[in-house]
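Of the protein chains in this complex, one is absent; all others appear in place.
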Amino acid sequence: MVISPVHYIALPLLAAFLIPLFAKINKELVRIIPGLVLAYLSAVSIVLMQKVVNTGQPVIETLAGWQAPWGINLVFSAFTGFLATLMTFMALLIWIYSYRFKKIDSEPAMKYYILFMMLVTGSTGIVLTGDIFNMFVFMEITAIAAYSLTAFYRDRDGAEAGFKYLLIGSFASAFVLLAILLLYTQVGTLNMAQIAERMHTVPTGMKITILVLFVTGLGIEAEMFPLNGWAPDAYSQSPGPVGATFAALVVKAGVYSLIRVIFTLFDIHGAFDFLVIMGIITLVISEFAAMKQTNLKRMLAYSSIGQMGFVLIAFGIGTKEAVFGALFLMFNHAVIKGLLFMSGSYLVYNTPSKDIKDMAGIGRKFPFMTFFFALGAFAIVGLPPFAGFWSKLYILLAAADEAMLGLVAIILMVSIVEIVYYFRVVAKLYWGKPTDNEVYHKPTFGGYISMTILAGVILLVGFYPDVITGFIDRAADTLLDKGEYISNVLPKVQELVNM
Amino acid sequence: MVFNAIFLSLLAIILIAAAIYAVVQKDLLYAVIATGVISLVLSIYFFIMQAPDVALTEAAIGIALTTIIFVITIRNTSRREDEIPVTKEPDRGDKN
Amino acid sequence: MDPVLYNKIVSIGIYGSAIGLILIGLYAVLVKKHLTKIVIGLSIIDSGIHLLFIAVGFIKGGTAPIFSPKGIELVNQGTAMVDPVPQALVLTAIVIGFGVTAVALSLVIRLYRHQHTAKIDHIKSLKW
Partner (left out) sequence: MKKAIVILLLAVVGWVLVDTFFQVNFGESRLGELEQQKTVGAFYLNNTVEKLTVANVVTAIVVNYRGFDTLGEVTVLFLAAAGLGSILYRRKEEGEHDVMVLNNSSQLLQTGARLIFPAILVLGVYVFIHGHLTPGGGFQGGAIIATGFLLMFMAYKDYHVSHNVLTWVESLAGVLFVTVGIWGLISGGSFLENVLGTGVLNDLVSGGVVPIIYIAVGFKVAAELTGVLETLLNFKTKK
């Protein structure tokens, strides 16, 4: 069985179909299977990344025995491979964290683990597939799993957040479906490489309409400003580990699909002013909204939307350093925000009123959680010794090179806002006068493991970033080099069809 | 030829009328039945446009199953759209 | 009844009604308050998009893309076959639409269980 990208999707599906049967044998098995699957997939991603790095060629897998434009193919290039590996490792850590998560054991745990695994498979599927309608199907798998997981807890807010997410998500899939339909009438194929190749034959009027439909639809998934009303509720009402999965995986897949459409299909990447403007608006509005939040998880949700706006700005600048900085920020955001959500959800878990005001003085009684939260806060803000510093630095340098000084000013100003509201929480945790509530929800052993690993990664990348920069550099090249993507995916087809 | 044109435009008019009725109607049960009519006309359209597979799917899923899960939802929630929230109802609030 | 006029009427009829469905669905979702009515709006939008899919794939005078004995005979006589790809995509889109509608309606039932009103503004407590 040669290791190939299809394992990312075939194996979790097989496990998901088998979980209801295993649940009949014994309940414990249901909790272990996702871990085994994700551990195996992490090994697969290491092997495949190794192969991609050595040969320099993406691993392309055709499905059902049909060549690229006729069958569906999976593309595991440096760029998509980097994202898929990042997602699989983060999913493995989140699974370890959620292994014995108190509030999940009381509910029907079997359904939680099926939905969680499908959330991970959907996100990796979006990143790996090379076919536009297949990306839509994987978007739907991620979406349905996300709706059900947002409404997982039995309270009313969960159901309402789920319904709001579903409403806006259905708009997104309607727009994307219309865009795919129009694209098919113009280019006659569904394979992304062939679409990119034939895009020049499409009349500009039609091309603009398709682009607007795609950007609106995928902007909802990538949480651009006017379209992300669902995100704060979905993050804060869903269970702890699910919030971390949204921040680390689902948003990345949304941003990936938006960038793939804009950079590869439409090839308008230069200084894509629209992306920069939308990114700035998203960044500024969500950072200021985060400042006036009292609920810790909603604050983290707004900060996560802000970071995504920052990523969009970097992609909008479009130069090599900017894309490098954007990918580095996506990596940092996944790791740091994952840690923040994990530690944050335990802090919220122990304060009945979920308000930041009542979390005063937990620092002494709950040293580890507050330490991890503080470390995450320092990192996300971009203080020097931590990982976040490098990504912000690269993007600022890229913006400076492009002489976008206004942009640099905005980013620095927003960083100050970030520092304010993160340190306000950290200060309250450590120096607030301790209230009487004793600590009753200790995190599980798995929780400690995954949080220490994440903290280790932040410190490691902080001190010598070139552990990661090699991969990110290759990923940035593959993303920007459209011609190479097409020639890899459709090599042998040229002779068959005498274009 | 003329008959086809009349028949098709008649179908289009029924489709739009059913859609408007489904949106405007206050009693949700009739609105859901109008949704079933939309799926029915859609299925006829698919058959005329030489897509038998999709006509069968639209008939089986669109008309039968979508309509029935809407009716089940109405059974579990309120039937009229402009209905004042009922407070004394037990937790389930079933009035079938 | 010359064919050009006939084609015009048919295309206005089908494209017009499909886009009309999408607009009516959008209107219902944006304006109506009752949750079930909003989900009805969503399923109307879906129906409109599915009709567009098939309308785009249709070829005038074509036959269904099935090579049954009669189909093969028709092809030999030179009648073109309708484009099968949009039909395959619609098959998937209809079943996805059903899945999303089922999850939406279960959320509506859950919301009604909690506070006996299926109105969106009574429920709108989670502010921006």
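For reference, chains read A, B and C in written order, and residue numbers begin at 1 within each chain.
Throughout what follows, a contact is a pair of C-beta atoms (placed from the backbone, for glycine too) under 8 Å apart; a residue touches a chain by one contact, two chains touch by 3 or more.
Computed from a predicted structure; not experimentally measured.
Although it is left out of the displayed model, the omitted chain contacts the following shown chains in the full complex: A, B, C. Remark: the omitted chain is touched by one listed residue; of B:10, B:24 or B:60 this is B:60.
Summary of contacts with the chain left out: across B:5, B:20, B:44 or B:72, the touching residue is B:72. Within the full complex, the residue among A:86, A:120 or A:145 touching the omitted chain is A:145. Where chain A meets the omitted chain, the residues involved are 1, 4, 6, 9-10, 13-14, 16-18, 20-21, 24, 61-66, 69-72, 107-108, 111-112, 114-115, 118, 121, 125, 129, 131, 133-134, 137-138, 140-141, 144-145, 147-148, 151-152, 159, 162, 178, 182, 185, 188-191, 203, 205-206, 209, 497. Annotation for chain B: contacts to the undisplayed chain at residues 52-53, 55-57, 60-61, 64-65, 68-69, 72-73, 76, 92, 94, 96. Think of the hidden chain as still there; on chain C it touches residues 7, 10-11, 14-16, 18-19, 22-23, 26-27, 30-31, 52, 55-60, 62, 64-69, 71, 80-81, 83-85, 87-88, 91-92, 94-96, 98-100, 102-103, 105-107, 109-110.
By our rule, only the chains that are shown with their structure count from here on.
One simple way to say how far apart two chains are is to compare their mean CA positions; for chain A and chain C this gives 30 Å. Inter-chain spacing, taken between the CA centroids of chain A and chain B, is 38 Å. The multi-chain contact residues of chain B, meaning those touching 2 or more other chains, do not exist; every residue touches at most one other chain. Chain A contributes residues 133, 137, 140, 143-144, 147-148, 151, 155-157, 159-164, 166-167, 169-170, 173-174, 177-178, 180-181, 184-185, 190, 229, 232-233, 237, 289 to its touches with chain C in the complex. Taken together, the chain B residues at the contact with chain C in this complex read 1-2, 4-5, 8-9, 11-12, 15-16, 19-20, 22-23, 28, 31-32, 35, 38-39, 42, 45-46, 49-54, 57-58, 61-62, 65-66, 69-70, 72-74, 76-78, 81, 85-87, 89, 91-93.
Put simply, chain C touches chain B in their complex at residues 1, 3, 6, 9-10, 13-14, 16-17, 20-21, 24-25, 27-28, 32-37, 39-41, 43-44, 47, 50-51, 54-55, 57-58, 62-66, 82, 87, 90-91, 94-95, 98, 101-102, 105, 108-109, 112-113, 115-119, 122.
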